[in-house]
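Worksheet: one structure, shown below.
Here the complex is missing one protein chain, while the rest keep their positions.
Right, chain A next:
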Amino acid sequence: MSIDKVKCECGHVNPEGTVLCEACGKPIEGNQHIDGNDKQKLLNMRYDGSARRSQTYNKSIIDKIWSFFSSVKVGVWLIVLALVASAIGTIFPQEQYIPPDAVSRDPAVYYEGTYGIFGKIYYQLGFHHLYSSWWYMLLIALIGISLVICSLDRFVPLYKALKRQKAKRHETFLNRQRLYSKTENVTQEEKEKVIARLKKQRYKVRDENGHILAEKGRFSRWGPYVNHIGLIIILLAAILRMTPLLFSDDYVWVREGQRIVIPSTDGEYYIENKDFILETWDPEEAGGKFKDALEKQGAVAKNYQTNAVIYKKKGDSIPGEEPDLEKVTEGEIRLNQPLKFDKYTLYQSGYQQNEFTSMAFNILRSDAKDEEYKNLTFKLHTTDEENDKTLGTFTIDLNDQKEVYKLDNGFRVQVEEYYPDYYLEGGKPESHSDKPRNPAFVFFVSPPDSDKSETSFVGLDGSISAAGEDSQYQLDIEDYKLKGELGTFKIDLNEPKSEYELNNGTRVVIDEYYPDYAEEDGQAISKSKYPRNPAFELSVYPPDSDKAEKSFVGIGKNDPMTKGNQYRLGLAGYELHDVSGIQVKKDYTLPFFILGAIIFMIGVVQGMYWHHRRIWIHPKDNGLLVAAHTNKNWFGIKKDIEKAIEGTNINMVVDQQELED
């Protein structure tokens, strides 16, 4: 390309590949094919006809790569490919959603086994972990590169072209604008008037020897590039997320009462779960407004909460050693209200209810038919929840009851009523029979040195005080013994012992323990280590015998394994606990995402709500030419011109594109 073509007749030297002279706008001969101006009446004003260099230099390999990425067409194709790939990635579940009960959770087996040949291809192409498959990441990276290069390659020439533009434009430039008019006779006064009105409309007016350029809103042209900067920051933030230094995301299950190491903290922090709380909406709440909906829907959760204590390891201990822990913080982790410490944030994000903490069994003579109670042990304590104090215990032998039980500290409990086989009829307590199958009592509780007494009703299901909320003392059944009972024992499922010895010499040996019992091919197995459905194979050695009586006991399961057992086992009680699922997150990259998103949005607003408008006035003979260009909202710029030329002789601009159509 010779220099002549680049140098315009106005004297301005344009960069190679320029379509419209940067200064005067005259179409540069020989370059009109670039923006497709050849056979058009109107000029393509894209990037103001500036030289996108990628379109011209293709000599070295670097230039070739550059011009490849500089193409918007390539960019659009990359985005389309990424979209199609993302869509395909939703056909079968991603690998983290392979159901836990799948025959094999190995993706290599699962996809082919479940979806046949398509599943196999899906897996082999890496669609099963789309977002971390190398080609998908490469695609996104290429989009990022395309974004950077496209922007650079357009912003720089456009900026220069707009900076170098002159008020005096070539006639061909003007009459090939979309909005154009020619007026034969215009007075200087009228021209002044128009300029003044344009200034009033906040146009920046430049006057070069009578040639006028009125321009406003140029900064709106930078909107797309600002927007791209935002996008690039977001992409960079996504890359930063990949270093464990700035970002980590982990999950831990903590049982109530348990204290374990928090993963992804290098073994530095420990969490203790004090309590997990799940509250549901009370139908009576909010004046019963949602009563019907709640009845229809069932319980609706109101609060998920874990009361947690965080500890930090002190000193250097090797993992496995009992660590020296120091309390760091304590708090309530609620949904959307995380607990923060150091650089970590803990979110409440899962729970499991009703894992077993302990199970108590009683050993009964096989011939003991109906369960009849032999004695009951009561505990008297204060109702103050904050400061619950045990005041004393006493045992009632149901065969030999006393009228008043005196406690060591002076409290007296008087038996007012006794229902051996209690039931409720019409709100009144009654007894089915005189057999103590479901004993219940009405007691008068009197503190020492006082004649005043509190009345309370105590049964196996709980206790009710007549004084209601004002009551100070509460009686609960702490323990009981059945008739024909050899004894009871309690298995702590956190630390089950292999053998339990009862007072009377009876021994119980745990032969097998299945914390999460299930049957597989007729065999007892445990599905996990968590005591969700505990079951035992127990051997009972009665005091006078060396022969083991074996039984299999679990929840809703009680089968003798040896014949002729003299004793049977019964579930006498159990304690439950909940498990909290806590998400452990460390994220230093979030501010970058926010920054990127803000810049992105600024760019969008900048480009959308402001318009770049230019009006040229070109004196010719006694009259003048008016031409105008805007990047959007042609109606608006026409209005501006109308206002400016009102009451003058100047012809209103004509939309030449409309004429063509």
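Note that a residue touches a chain if its C-beta (ideal position, glycine included) is under 8 Å from a C-beta of that chain, and two chains touch if they have at least 3 such contacts; residues count from 1.
Please note the rule applied: contacts and distances are computed from a predicted model.
Missing chain, UniProt protein name: "Thiol-disulfide oxidoreductase ResA", from among "Nitrate reductase", "Formate dehydrogenase, cytochrome b556(Fdo) subunit", "MptD family putative ECF transporter S component" or "Thiol-disulfide oxidoreductase ResA". Here one chain is not drawn; of A:Leu493, A:Leu569 or A:Ile599, the residue touching it is A:Leu493. The hidden chain makes contact, of the residues A:Ile149, A:Ile363 or A:Ile615, with A:Ile149. Screening A:Ile525, A:Met608 or A:Met652 against the full complex identifies A:Ile525 as the residue touching the chain left out. For the options A:Leu42, A:Ala82 or A:Met137, the residue in contact with the chain missing from this view is A:Met137.
Not every partner is drawn; the one left out touches chain A at residues 3, 7, 13, 53, 57, 60, 62-63, 65-66, 105, 132, 134, 137-138, 141, 144-145, 148-149, 152, 236, 238-239, 242-243, 259-261, 263, 267, 270, 318-321, 323, 493-498, 510-513, 515-516, 525-531.
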